[in-house]
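Of the protein chains in this complex, all but one are displayed in their positions.
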Amino acid sequence: MTLTAGIDLGSSYTKVALVDEHGFIESTYMRKTGFHFADAAEESLRVALEQKDISRSDVDYIAGTGFGRYAAEISDLSITELTCHAYGTHRWLPEVRTVLDAGGQTVKALRIDEVGRVTAFRLNDKCAAGAGAFLQKTVEYLGYDITDIARLSENAQDPVTVSSVCTVFAESEIINHLAADRAVEDVCAGAVIALTGRAAQLVKRVKAEPPFGLTGGLASIKLLTDKLGEILGSPFAVPPDGLGAYAGAYGAALLAHQRLQKRTELVSA
Amino acid sequence: METQKVAIRPALSQAGNTRTMSRALIQNYWDELTESDATAKPVANTFVMGSMAEVLNTFDIPMSFPEVAALQTAVKGKSMEYLLAAEDLGHSPDICGYVKVDIGLHATGRNHPLGKYPKPGLVVASNMCNTYIKWAEILERQYNCPVFVLDLPGWRGTGFEYDSSSETFKNDVKYVEGQIRDLITLCEEVSGKKFDIDKLREILGDVNRMSELYRSILAMNKNKPAPFNALTEGINYMGIANILRGRPEGVQFMETVLSELEERVANNVGAVSDEHFRLLLVGVACYTNFKEFAGMFERWSGVFVASEYMSFAGGGIDRGVVYDLSRPIESLAEQILITAQPSMSGIFYSHEWQARVAEDYDIDGIVYHGVKSCRTVSAGLPDAREWLLNHENVPGLFIQSDLVDSRLWAEAQMRNRIDAFFESLESRRIQAGV
Amino acid sequence: MLVAGVDVGSTQTKAVVMTGDHEILGRGLCPTGARLAEAGQTAFNLALEESKFAEPDVSLVVGTGYGRFNIDFGDAQVTEISCHARGAVHLFPNTRSVLDIGGQDTKAIKVTADGQVVDFNMNDKCAAGTGRFLGAASDALELPLGELGPLAQTAKNPVKMTTTCTVFAESEILGWLAKGRRVEDVVMGVHQAIASRSVALLRRAGIEPEVTFTGGVTRNTAMVELISEMVGSEVNTNEESHYCGAIGAGLYALDQVLTGASAERGMP
Partner (left out) sequence: MEEELSQIIEECRTAVEDPEYPAVHEWLEANPEGKVLGHFQVYFPEEIAHAAGMLPLKMMGFDTTVQLREADAHIAAFVCSILRTSLEQALSGRLDFLSMYVTHPICDAARHLNGVWARQFPELNCQILYLPQNAASSHAPEYLRAEYRRIAGIIEEITGNPITDDSLRASIELFNENRRLLRELYQIKRETPWQVGLTDSYLLMAAAGAMPRERHNELLGRALSLIDARERNPQDKLRIVFEGGYCEQPPIEMLSMLQDVAYVVDDDFMIGLRWLLEDVPTSGDPVANLAVAYLENSSYSPVQRDPRKLKEDMLLKRIHESDAQAAIVAAPKMCEPGLEEQVAYDGALTEADIPHLIVEFEEKTTNFEQARMEIETFAESLMFDFV
């Protein structure tokens, strides 16, 4: 069998997927990236291999993707996370034509064609309370952590409105809501809804067509998924068994197989 | 939270006339547009600065002002849905919000809260705001309607006064007069009517009269207490001055306003109860949160006795339009050029104008409100503020939000700056031993 | 006779209890957190504890800062701009310019000899260059705020941060690290960005010596040095600077007790 590795060096997390020629995932591993991308790549690959005692020499090709893709000397090829994300999601959810990736630093909307090629994409305007980090700061401010968002937001009675576009001022709106003694759940839900609205805007801006797919860390927040489906009039499918976070790594590994094939073709030719 | 002090205006026999009248006039304006749309009568999309109302009215071509429409959606709390509709079409968060609200209105069935928003049969855009021209091109693409760009060369020097005896001026007049004649030909085509110079003459007469009244209205606020709030009431006066420029109803309205204000002065009634601070507004207001915005000043008994907006956004009508009815077209060209200046070079050199107003109206401080939507008004404010403070010792507050984009409204920050400004004005009084 | 000033800022709440002759008997400091009223009370209590007096002994409390309207035990409110000005001149009588780098607002204030505000400038409609920017750096680098200053001082070759927007900051910081730049050089870059942005605000009204630097960031020696450098003269700070807003509030409280003049400036 041929085996490829996809290493997604995200700004906060590094994810690895080992994939065989049939697209079957042999092993996955995720850890915080830290500041040394090269180490993060090496380390994660090593652990991913050890987990299934695969030896390094069995890996035929490595594709790096994500923010730190250039720092990962071990990879044979670097591809952007957008291309990888789209392709990975496409292989899990072939019918999906629009992918929303809601991560910590950025939210991305991608339109893809029937072979998983990116035909249009849009990233959140940085000057907007657009990404997961905003939610994280909010819950931390409320005295909870990221894992509580889903629960808190679902128990909201009367969500607050957060209108400010700047994260920092959005935070101060949140402070003001708390000062006005609004319930923690309502404030949290308000933040989720604000973020959902912006994410939905991104999706509209790539002239999205359903079926929709949702990947990235925020995919686990039910309120967000529901609201998105509600605003855009069609539900959002998520990748199988919580693999959403690995879409980039998986896509990279799959594209690595394609390069590998092309290379062998060239050699034999 | 602390209780807000909001000024109460005592009842007067005249009181409310202006308000009811302006409401009615604005509704008429919308009814006219709604009807024109129903009967497919060609409507001119034109802009408040350099509207060429004189020519358009001569051909009875109804005028639709997108800025007025956009402003009203914000006051009605509807601007965001139109604005977002435009952004969904791909328009940037960083362009003028008025433009986006307009695009949104056109993209969502042209249903304005106050009436039907008509298709443009003709677009007239002057260069008094560069964005007008881009805006016109957007409409041109959507409706492929005729677009007329009136190019008004601004004053070239670095002063505020327009030298109308110069060679440059004569050359500009030739250029503008030629363009006006082109516009007249275009209007003949659009309206199917022949040009009637006597009707133009009549209209010019009405504008002369309206301008005279408008100036007296502004001057009323030299009284203490100031009879009207240039922020909250002034916006109505200016709105009517724009939509009814060159129409008799407009003249009547200004007469009513003036008499109401005269009565307020006679009864020593101020726009805010116990006027404490007299302010000049430079820039435009924030219409998405208009009440809160105005309230933040009123709770300190601060009244806007003057507003630069009432000058430049009135297309210079405050500078005294005096058309020579014996030579209408030539005079129109000359006067447009001269009165355009407050909205052109005037904005860029407005520190001189501000200094004069601060003097004439006995201003305590200037509020500079910059908006992301309007770089024409906002870009130079910090520099003007600095000049007024250092050369004229007139204190200024610099704040920013937007006309129609509530995402740029940050209440806590806004309030904090405004409260601090009033505290500093009070400090100055203590200093002066007042 | 005692008065108190309580400054409920967006990140920290500070309180002082002072005597009629301006002697500070107690100081209180706590994170503001989500419950502003509680934070105000906590800081006030801490100050009372240190002062060895009880709440009834305090004849007047003036609140300032973002949460000033939430201090239910406060008798009046004054903005932190007026309070920092007043406090700065109290701490350093020759002060003519005041700089406070706050959590959400950076304030550059021009003052008179008796602490009245002549002019002030704050960050534009954008939180660029505020103290929150340091927070973003500490998040991105996973370093406690307190360690940033000392770390910055070890920098050999600081990076040029091009954004002062806190939202951009984290990705730019990571960008520099991805390019292999040293952490201390990045941290110094962050400090320089905030300092030059803050000094630009001072310039808007014209920098008039002496310049007094107030607020929590004064404990960051790297920032103090940078600002002195950019201003072109040593800026005033001392251990009280952190409480400057609260001290100013206390002084306004005193005015009201002594003269009966409403501490809320100009509120008719």
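Residue numbering begins at 1 within each chain, and the chains themselves are lettered A, B and C in the order written.
In this section, a residue touches a chain if its C-beta (ideal position, glycine included) is under 8 Å from a C-beta of that chain, and two chains touch if they have at least 3 such contacts.
Computed from a predicted structure; not experimentally measured.
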Chain not shown, its touching partners among those shown: A, B, C
Given C:80, C:172 or C:255, the one touching the chain that is not displayed: C:172
From B:22, B:131 or B:236, residue that would touch the chain that is not displayed: B:131
Residue in contact with the excluded chain [from C:162, C:221 or C:238]: C:162
Among B:36, B:378, B:406 or B:424, residue touching the chain not depicted: B:378
Interface with the undisplayed chain - residues on subunit C: 124-126, 159-160, 162-163, 168, 171-172, 175-176, 178, 196-197, 199-201, 203-204
Interface residues of subunit A (partner: the chain not displayed): 67, 79-83, 87, 106, 115-119, 121, 123, 126, 255, 258, 262
Interface residues of subunit B (partner: the chain not displayed): 89-92, 94-96, 99, 127, 129-131, 133-134, 137-138, 141, 147, 149-151, 153-158, 167-168, 171-172, 174-175, 178-179, 182, 345, 347-349, 351, 370, 372, 374-376, 378-384, 386-387, 400
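Methods note: only the chains that are shown with their structure count from here on.
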Contacts common to subunit A and subunit B (chain labels): C
Greatest separation from subunit B - chain, by CA centre: A
Length of the line joining the C-alpha centres of subunit A and subunit B, rounded to whole Å: 47
Subunit A and subunit C, separation of their C-alpha mean positions in angstrom: 38
Shared-contact residues (touching 2 or more other chains) in subunit B: 1, 408, 410, 412-413
Sites on subunit C at which at least two other chains make contact: 66, 69, 104
Parts of subunit A lying in touch with subunit C, wherever the complex brings them together: 11, 35, 37, 67-68, 70-71, 105, 126-128, 133, 141-143, 166-169, 171-172, 175, 178-179, 184
Subunit C - residues contacting subunit B, complex: 66, 69, 77-82, 104-105, 112, 116-122, 124-125, 204-206, 265-268
Complex contacts: residues of subunit B adjacent to subunit C: 1-2, 274, 276-277, 300-301, 370, 372, 382, 386, 389-390, 395-396, 398-401, 408, 410, 412-413, 416-417, 419-431
